[in-house]
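Complex shown without one protein chain; remaining protein chains in place.
Should a chain be cited, it is by its letter among A, B, C and D, assigned in written order, with residues numbered from 1 in that chain.
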Amino acid sequence: MPPKLVLPVERKRGEPALTESRRTVVCSRGGTCEAAVDASEISSLLEQKDTFVWLDLQNPQAADVQLLHDEFQFHPLSIEDATRHHERPKLEAFEKYYFMVFYELGYSRDDQRLRSQAIGLFIGTNYIVSVHNQPIATIDETIKRWQNNTAEFGNDAGALLYSLLDSIVDDYFPVIDELAERVEDIEQQIFEHFQEEALQQVFALKRDLLGVRRVVSPERDVLNVLIRREVPIFERNTILYLQDVYDHIVRITDSIDTYRDLLSSALDAFLSLQSNQLNQIVKVLTITSIVLMCDALIAGIYGMNFEFMPELHWRYGYPFALGLMVVISISLVLYLRRRKWL
Amino acid sequence: MPPKLVLPVERKRGEPALTESRRTVVCSRGGTCEAAVDASEISSLLEQKDTFVWLDLQNPQAADVQLLHDEFQFHPLSIEDATRHHERPKLEAFEKYYFMVFYELGYSRDDQRLRSQAIGLFIGTNYIVSVHNQPIATIDETIKRWQNNTAEFGNDAGALLYSLLDSIVDDYFPVIDELAERVEDIEQQIFEHFQEEALQQVFALKRDLLGVRRVVSPERDVLNVLIRREVPIFERNTILYLQDVYDHIVRITDSIDTYRDLLSSALDAFLSLQSNQLNQIVKVLTITSIVLMCDALIAGIYGMNFEFMPELHWRYGYPFALGLMVVISISLVLYLRRRKWL
Amino acid sequence: MPPKLVLPVERKRGEPALTESRRTVVCSRGGTCEAAVDASEISSLLEQKDTFVWLDLQNPQAADVQLLHDEFQFHPLSIEDATRHHERPKLEAFEKYYFMVFYELGYSRDDQRLRSQAIGLFIGTNYIVSVHNQPIATIDETIKRWQNNTAEFGNDAGALLYSLLDSIVDDYFPVIDELAERVEDIEQQIFEHFQEEALQQVFALKRDLLGVRRVVSPERDVLNVLIRREVPIFERNTILYLQDVYDHIVRITDSIDTYRDLLSSALDAFLSLQSNQLNQIVKVLTITSIVLMCDALIAGIYGMNFEFMPELHWRYGYPFALGLMVVISISLVLYLRRRKWL
Amino acid sequence: MPPKLVLPVERKRGEPALTESRRTVVCSRGGTCEAAVDASEISSLLEQKDTFVWLDLQNPQAADVQLLHDEFQFHPLSIEDATRHHERPKLEAFEKYYFMVFYELGYSRDDQRLRSQAIGLFIGTNYIVSVHNQPIATIDETIKRWQNNTAEFGNDAGALLYSLLDSIVDDYFPVIDELAERVEDIEQQIFEHFQEEALQQVFALKRDLLGVRRVVSPERDVLNVLIRREVPIFERNTILYLQDVYDHIVRITDSIDTYRDLLSSALDAFLSLQSNQLNQIVKVLTITSIVLMCDALIAGIYGMNFEFMPELHWRYGYPFALGLMVVISISLVLYLRRRKWL
Partner (left out) sequence: MPPKLVLPVERKRGEPALTESRRTVVCSRGGTCEAAVDASEISSLLEQKDTFVWLDLQNPQAADVQLLHDEFQFHPLSIEDATRHHERPKLEAFEKYYFMVFYELGYSRDDQRLRSQAIGLFIGTNYIVSVHNQPIATIDETIKRWQNNTAEFGNDAGALLYSLLDSIVDDYFPVIDELAERVEDIEQQIFEHFQEEALQQVFALKRDLLGVRRVVSPERDVLNVLIRREVPIFERNTILYLQDVYDHIVRITDSIDTYRDLLSSALDAFLSLQSNQLNQIVKVLTITSIVLMCDALIAGIYGMNFEFMPELHWRYGYPFALGLMVVISISLVLYLRRRKWL
């Protein structure tokens, strides 16, 4: 079947136009870097074993897609995956390169909203191509660090990948901390000063935890594969470093599961406290109505029209009746309090 | 044991009669296609290595079954599975061909109903036989595309199968999107303007998600087997493409699980909001009844027949009593409001 | 340790006596069958490679157990398992034969009761011994079919076993259909016209599903072993047929899991509808009591004994009071209806 | 590290003192048994290949521990495990012997209490050492059976172990039956004549099922290891027998899971029936109060003091009022009954 190139589609909803950008950084093993290389030279650069190329495409256009195909000879399927937005995190081995999808996560405090953005990565022996839609700070930083320390990185794809993944995953922790704080907030709202609004927050948080889990859980698998399988384009030493990133991801999934457990506990608590609180109120109100009915009964009795009712003719009959009401009310309350119903 | 041929049975319930059709398309590697070949020539065509046969049977009759047996020598068991309607998605390796069951999914907006239809596929080195009951658009399209680009497809069973499965699975996404939209609808119905009807919809949606899962989950296994196991009748390159379909299916099962989680969250929310709303009403009503009882008590007291009740002889006793009622009612309401019971 | 023979025990509870029967059918490969062979001749018949023996024991007695031991030299443990009633479905490989426990399932519509009965099967190269307690139709049919088509079956243990298992498993489907129908019944009872009796049915059905699952789930494992492991006494071709039975069992377990999910959904729905319905009633009743209390308050007010109450001397004071009650009642109802509380 | 011997500690709580006992039974292959051998001779007896030693220690003391160490050279760790009480069921392979922990289960009907007791077993080629705290009937029986049939058992450690485990596991069934009966009891209490006490029983039973599961589930693993792994000190034939014990344990864990499912169903049923029953009562009571309020309203109306109320002067005004009350009450009840609220 002939390879078919799928050009990137416009985003569906009326979102603000994304700025596109294409950046090519080439470093020779000696340590000299060039930041603005003409993209059409890439294929010839790649043939020189001592140079390393990082091509970063933001919001790729038709020309970029063509570039990936012409200069790198990437498989059309992986190009399609890189330019689409909804791919799951994954790792695919092609004959000459690896294709990886990884996610950046962010959390904006203002609208309490999770942000996630896919990054497509093509990893070859002497190149990395990163494809994404919006600016990603960690990629900029990693490229800058590499440019400043080319000698240290030794133009090793593995070291660069580790450096990138490590800072991406390090950015997960503030997100998790934010979620953890919200879980604690909710617990306080429920246990310390019971608030009805907690319920809606529980569900919003549950949704966020599901969202993070959906990204992080397949990423764990991706890293697991990277560690277990021998990846020939990485130096052996790199595995150790990737193991470290893997450990962080495992810790994050652990945390998420714990918070989900705590959250469903909190929900149970909410429901039982809610029912408890309302029942408490209904109880007090019912007791009040009993007391009032007793008093009304007395008033009703002395409102009867019998001819012969001695109390009616007492001088202090009226205060007596009122006093009777007070006495009965107080004794009822005391009795119910003793029986722990109040 | 002798092979026994089971002829297709009539569908049980009084459904509208399905139109039957038999179509045979034969393309030579050179690129010429013939659309209406006599079925009885198939066995001789199959012996020519440079032709590829696609036989599509819709609502197969006894004669078709006989054809599958005589011209293709398919195993009676796989013929039986292909003409029955309830088979699970599966892949079975026979000596000379593979037999596969896959499902088409659709969703009709009008009656919010899921539709699923089994497709039986026999895949040999130079033929594909597809068996189904009702017209299936993706099969028609795939055949058309193949006829127009025979050279590109290169008469490779794997490329054709990929092309078919890919468009079938692509048709799953609108279904999933529809379900996702309904989940969001339900959440809005519950959280934004609480509606009792949401409950029934939750259960209808749960049923649909179960239905989709039941189809998609074994299909994932089928594709997993296709990718892992070396399938000798496919070109190596095809595996990469099938991997892509596999990724889509995995993403779909992921989504379904997420929606199921969200749905059960929504159900919990529904129940707690329902109980909350009703309790709220009962609370207000109970409070009202307390206020009324207080007023009635005052009326009762001044309805007593004691001889000596000074208020009864006051000039403004009546308005005084009415005023007392109003004062007590208002202070009660204010008090309860301060205690957060209202 | 010396083999010990455990004789079959009487059934514990006072059940009706089971009729015992012993049947020996011997067919030669040529196609001639003999239906009533003396059991003591079996061991000599088994030595002839071209005869095949099927011994069917219903409600085995001490003499039958002795026969299994003397003529077949079965291991005492497998004999014990065959004559006991509670064994789980399983497959055990002995040196010269396989021992298998499988279950027949039935459903009697009258008392909505599941019936299950264990069948012990000894499978050797040229014999099958089936042991059970009550008459089993599928065994009778399989033997009859074999007698009529000896040539076709070719005296192959695998073909006979397939034929038996296939009809046993085919008999599961009506049971599952029955359960499915009951699930639908329950859903209708709950959603369309809410009935309290549905609850008890939910639990009865849950019990039945657990019961079927407990039988079918280990049977799936048994068949899986039969397919995966090379079983030397079966012809290769048989595996394909057993794969078919395996597929059916998998479909059945799938269905059971789906029905269990639907059932627990239905239970949730039941509970929430029940609470909904009752709350609805309580709400209406509470509102009614409020209206009545308002009216009673008016009556109470005009029942007060103040000297100066102008309304009491109005010519139309009485109808005015009654009118006031009606007006207040109606406006209350209208107000509450506008606030959606009614 | 030097082996350290940990001596058995006294049991924590003030339990009745356990009687200690030490018993050594030695049988030669010929069939002669000696029941009271001096423990210090054991090491020399063990060197004779044709004798088999069973040492049973009940409530072992310091001297017994020393004996295990001096005569058998057991590893200090396994001696420690054998004399402690809380070990999980397990199997450990040492160089010359196996160490196993297994549990006896019992159920006393009087106080509905589960009893479990650990048994430590050292299994060598020609000895078994059993260590426990309280008398265990199955050990006594197994030793007696062995003494009476030494020839049959053939001084095979595997046969003896099977014999012991088989009778231990057989003793589980009455316990399971007891639990099953209690589950049925609870279901009857809930469904047939609803009893509030069922709740506490549900939880007690849940606790017991958890307890049994905690013992039986690792025992299944122990037996699984025994069957799968080649255990050189057992004769091949023994595996078949252990397979039988394994099947029984699997059946028991199956049953436990089923009962746990049924129990949680029963709990759900309990809760919904409880809420149902109480709601039913509250409904009836609320309706009653409505009826009473209607009647009271009529009384209140005719208690008003208007000058012009014609009914008050009717000759039969009083019976008319009473009749009105009766009529309204009855029509209300009839109306509500028709609307299915009663």
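Rule of thumb we're sticking to: a residue touches a chain if its C-beta (ideal position, glycine included) is under 8 Å from a C-beta of that chain, and two chains touch if they have at least 3 such contacts.
Computed from a prediction, not measured in an experiment: that's the story for all the values here.
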Counting the whole assembly, list the visible chains that the omitted chain makes contact with. A, D
Of D:Tyr127, D:Tyr172 or D:Phe270, which residue touches the hidden chain? D:Phe270
The listed residue (A:Gln134, A:Ser265 or A:Ser331) that touches the chain absent from the view is A:Ser265
Of D:Val65, D:Met304 or D:Leu336, the one touching the omitted chain in the full complex: D:Met304
From A:Asp64, A:Glu104 or A:Asp156, the answer for touching the chain not displayed is A:Asp156
Just checking the interface: what residues of subunit A touch the absent partner chain? 149, 152-154, 156, 159, 162-163, 191, 237-238, 240-241, 243-244, 247, 250-251, 254, 258, 261-262, 265-266, 268-269, 272-273, 275-276, 279, 282-283, 286-287, 289-290, 293-294, 296-297, 300-301, 303-309, 341
Take the complete complex as the reference. Which residues in subunit D touch the chain that isn't displayed? 1-2, 75, 77, 81, 86-88, 90, 92, 94, 196, 199-200, 203, 206-207, 210, 214, 267, 270-271, 274-275, 278, 281-282, 285-286, 288-289, 292-293, 295-296, 299-300, 302-305, 309, 311-318, 321-322
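The definition used in the following text is that only the chains that are shown with their structure count from here on.
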Listed by label, which chains are in contact with subunit B and with subunit C? none
For the copies subunit A and subunit B, give the interface type as same if over half of its residue numbers appear on both sides, and as different if under half do. different
Size of the rotation, in steps of 5 degrees, that lays the CA trace of subunit A over subunit D: 145
Whole-Å separation of chain centres (CA-atom averages), subunit C against subunit D: 27
Distance from subunit C to subunit A - Cα centre to Cα centre, in angstrom: 43
Using the touch definition from the top, which residues of subunit D touch two or more other chains? 303
Once you draw an edge for every pair of touching chains, what topology comes out, line, ring, star, complete or other? line
Determine which chains touch and list them pairwise. A-B, B-C, C-D
